[in-house]
Structures are given as structure tokens and as C-alpha cells.
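Before I ask anything, here is the structure I am working with.
The complex appears here without one of its protein chains, the remainder shown in place.
Moving on, here comes subunit A:
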Amino acid sequence: MRTDRDYSDIPGTYVFDPEHSRQGYHLNMFCMSLNEAKNRDEFRESETHYLDKFPVTPEQRKAVLERNWIDMLRLGGNFYYTFKIAIFDGLTMQEVGAAMSGVSKETFQKMMLDGGRQIDGNRYTSEWKK
């Protein structure tokens, strides 16, 4: 993540800015391809062979195969695109939210039912370091 932007001090947030977009173009376009049923079938048949069609970096490829949602974002993925992999896997937004924030699905769901993650204490990276 770049550190010279006015949003760089927001914790746990990957802004899909020009630098991320440049880095993640092929990763995101791979995700986009899963909108088509025939591509989903092909990906299901062999994830590695299907990924060969896209010039993603070895790190991006690893993140996809391991379903490392945070690494995908860090490596230029946009969540609306990477979430297409989650749809493919049959996961809900809350399951992926739980995975990204390092808690169980139940804990995440309870947090949402209780009104979501509070804004207080979550505005600045400095608040997370304490």
C-alpha cells in the first residue's frame, strides 16, 4: 500500500487507487472472467490450468489458489472482483469478511448483528497500534 496519500492512515483498508489498479489488472480480469458460466466450469476443472491463461504474477497466483483474500487485495485485487472467486466457492460476504479480519464466521456475524464494527478506534492506523 502506498504511504503518501491522505487515506494511507486508514487501518485495514485497501483503496483501489491507480497504483493498485495497475498492479492488479490481470488478477482482476481473471476474476471478471468468472462471470461466464463456461469459464467457471473450466476453472472448476483445473484451477491451475485456467490461471495459466492470465498473465498474473506468481504471488497473485498463489494468493488465488490459497484463497488468501488479504494478499489478493495487497497485490492489486479489487474486492468486487476477488469476491467473484468467493461466489464461485459458495462463500458469503460475511464468511470472507471474517476471513479477512481474522475471526470466525460466527464472531463476524455476531459483530454485524450487534451493529457492525464500531467507527471509534478504527479511524487511524495509530489507533490499531496501541
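Just so we're on the same page, a contact is a pair of C-beta atoms (placed from the backbone, for glycine too) under 8 Å apart; a residue touches a chain by one contact, two chains touch by 3 or more; residues count from 1.
One rule holds for everything that comes next: contacts and distances are computed from a predicted model.
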item: Absent chain [UniProt protein name; select from "ABC transporter ATP-binding protein", "Fumarate reductase/succinate dehydrogenase flavoprotein subunit", "Histidine kinase/HSP90-like ATPase domain-containing protein" or "Protocatechuate 4,5-dioxygenase beta chain"]; value: "Protocatechuate 4,5-dioxygenase beta chain"
item: Footprint left on subunit A by the chain that the document does not show; value: 6-7, 10-18, 21, 25, 28-29, 31-32, 34-37, 40, 70, 73, 78-81, 83-84, 87-88, 92-94, 96-97, 100-102, 108, 111-113, 115-117, 119, 122-123
